[in-house]
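See structure below.
Incomplete set of chains, arranged as in the complex.
Chain IDs A, B and C follow the sequence of writing; residue 1 opens each chain.
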Amino acid sequence: MRWINRRPVRSVAVLLAALPFALTLLAYVVGSEVRRAENPNDKLLPAPAEVIERAAELATEPDRRSGDVLLWRDTAASLQRLAVGVAIAASLGLGFGLAIGLFPAGRSTLASYVAFLSLIPPLALLPILFIVFGLGEVSKVVLIAVGITPFIIRDLSQRVLEIPTEQLVKAQTLGGSSWQILLRVALPQVAPRLVQAVRLSLGPAWLFLIAAEAIAAQDGLGYRIFLVRRYLAMDVILPYVCWITFLAFAIDWSLRRFSRRAFGWAHTEGESL
Amino acid sequence: EKKDSFRVAWSIYVGWMPWGYMEDSGIMDKWAARYGIDVEIVQINDYIESINQYSAGAFDGVSATNMDTLSIPAGGGVDTTALIVGDFSNGNDAVLVKGDRAFADLKGEQVNLVELSVSHYLLARGLESAGMSEADIGIVNTSDADMVAAFATPGVTAAVTWNPLVFTIMEMPGVSKIYDSADIPGEIIDLMVVNTETLADNPDFGKALAGAWYETMSLMAADTEAGKAARTAMAEASGTDLAGYDAQLATTKMFYDPADAVAFTEDPKLLQTMDFVRNFLFDHGILGEGARSVDDIGMAFPGGATLGDTNNIKFRFDPAYMVMAAEGKL
Amino acid sequence: MSAVSVRRVFKTYGHTPILENVDLDIDEGQFCAIVGASGCGKSTFLRMLLAQEMPSAGEIRIDGQPPAREPGPDRGVVFQRYSVFPHLSVRRNLLLPMEFGGSRLLGRLFGPRRQELEREADRVLERIGLAHMADAWPSQLSGGMQQRLAIAQALALKPKVLLLDEPFGALDPGTRKSMHEFLLDLWRETGMTIFMVSHDLSEAFTLANRVLVFDKRRWDPHDPTAFGATVTYDFKLTEKDWEKPDVPAFGPPDAPQPAAG
């Protein structure tokens, strides 16, 4: 049987899925053993037990200064920034994506500009961002939005362009105005793609969030990592990175689930990732 | 112009931790209220960003070293006054090498450091003392946040950095310190600098800052439970514990007593130090916007002494507020 | 006055002529079938009737109005593919035209008005045999079901001119026959002018009362794309009172001939 036709049975599939994770963990454990055999105080790859102990501590013990449990406080702060930033980016992305994809005039005006914007590395413009938006919450949210909006716009406008002409023509013969076609034909058809674009942008969004928190913040997951990085406290950094990854995964998973529920028509056939 | 609300920025460093404590503990608010003003102290994680923000006008004051004050705000045309001379580095900055070696062994090697920072200056001074120059070595610009990880890689053999990174690196096996700021005492100075114009228009702002600072200083210096609690808070804010923080303080010459700070500022040696610094900056092409000569940017010192262009004084050491603190007139 | 007048219409894509000098008058209420070889420009002609594309030269008027510049509700259309909206359930596909008309701002109706329209849509679904699929997505329908839905949707606004591009190509004979009658009923009732591209001569002659054959008048044996097609035969049939005439074979003279092995 050809490999393209061989579908592993459920139990094998589960084992296979676990394999790369297991290998990664193994590589860590071995690396950690080797390094600590050389230097028992090695901070770079602390023993897993140590990391887990430290993680438990971070998640339960209240900080002496503020009385908050640091992990939760940082999580709340970061998630809030992320949510606002991504929400802004998604709204802008949807709006401009439709404007560019659906309207030739919008396309003429904005397509090259957005392509240009998407090429500017936002990190290089950080000083200007901070001056314009201050150092408070706004600038962090703005950095996230600035960082991922161009991608979302380009992705969505491409998807709008890909709507078959037949559909747009049919909608016109059914009496739809440009606005109605935008609202009832184009928007609902790219909505699942918006969710997917957001899912794809979450990686960069976290990146920008962490970068912003490293520069100016007093809480947040990125702030904590930055703070302890100078002590090479990997026993703190690793749990934080795992936690960020878990959060990112949970968000991704919820978005996918949401998309399947809300946009059933887009998921009736074929597997998707 | 006259105003009643001010913002100063600070970043995490052993000698500047009191600023964060002043904001958290309410000492700053207390002093600001005494003068009927409002002062907000904002922590910025990225040191350079905090100075840039100040230079761009987003803050009225910022914690900075003497060298960076000269090159960034003063060089950028923002007339700046050193309001409080908090401490100087007395071992906090160091040249670290792997193995038991000296400067002469570094010939031709790459040294990792934050280029154009006080580390760079320290290295230049160290090479000078060993009869070498920067041309003898190579420099790899390395971000401070990643210095410890960088030093842990096999390819990196020498680095210049500051605390707490120095302590963290020294914990690695086989690392030795070949030069540190204790070899050039008083040349790397940590200041609270403020906009000269703002200070002139609002002397209360200076008084409030100085008052709050020296109250914190005496609290910190005290060997009491309260003092220990304050230092513990500062330690934790900088991501370490009391022992770690005390170790850092040991290599920092804090001016707990304002009189000491006044004496340091009025010492003619300060002028000599700043002359070194401006020459270093000029040689590296970063003494202000297109500076054509080392004299382009003027500096004023206590007692009317100056360096450089007297028509373009942009950096002033003014002990007036520390004097007030020393004399208990705040 | 003729319902649709096509005046000396030419269409070229780049340098390739597709249609040459098409000149027609279609009376109101005529059911006009268009047949011709594959790739001869039937769909292109339909797109111009739809005002989705403009003729390269000449003009097309409907009811003597100035040539339309874009598709509108006076022209209904069913394409071979993509005629229904994949994100709307079957019932909502049928509601859409009413919603466009009933709510300029949102294109969406609520409350009793919607319920009434839904009941109406359900009656239409019943008639086209899709009642049990009212809440399914179009992608869950077989190709035939999708096309039935597309036709019902295009007829919803009772357009003056209905344009069909091989609408029954994917239907099985049973359904095809009932759709024929459904369409004929609607045609008689509303007096619409209908254009239908078809591959099936007998379908064309069963339904239509006018059959246009598109073909090239001239052939360049070395370059099959050198000339465009035009209307080479135009059969006008009085309703139900005709015999299928002898339609000559069309296509290139050296048309592909099956040969052994």
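Rule of thumb we're sticking to: a residue touches a chain if its C-beta (ideal position, glycine included) is under 8 Å from a C-beta of that chain, and two chains touch if they have at least 3 such contacts.
What you see is a predicted model, and the numbers here were worked out from it, not measured in a lab.
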Copy numbers per chain label across the whole complex? A x2, B x1, C x2
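Basically, only the chains that are shown with their structure count from here on.
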So that we know how the chains sit together, what is the shape of their touch graph: line, ring, star, complete or other? line
Closest chain to global C-alpha mean, per-chain Cα centroids: A
Where the centres are mean C-alpha positions, what is the separation of chain B from chain C, in Å? 80
Chain-centre distance (mean CA atoms) for chain A and chain C, in whole Å, is 46
For chain A, which residues are shared contacts with two or more other chains? none
Among the residues of chain B, pick out those that touch two or more other chains and give their numbers. none
Using the touch rule from the top, collect the residues of chain C that touch chain A in their complex. 50, 52, 70-73, 75-77, 79, 81-83, 85-89, 96-97, 99-101, 104-108, 137-140, 150, 153-154, 156-157, 159
Going by the contact rule set out above, which residues of chain B touch chain A in the complex? 9, 12, 24, 42-46, 49, 52-53, 56, 58, 144-149, 152, 164-165, 168, 171-173, 232-233, 236-240
Can you tell me which positions in chain A touch chain B when the two form their complex? 39, 41, 43-44, 63-65, 126-127, 130-131, 134-135, 213-218, 223, 226-233
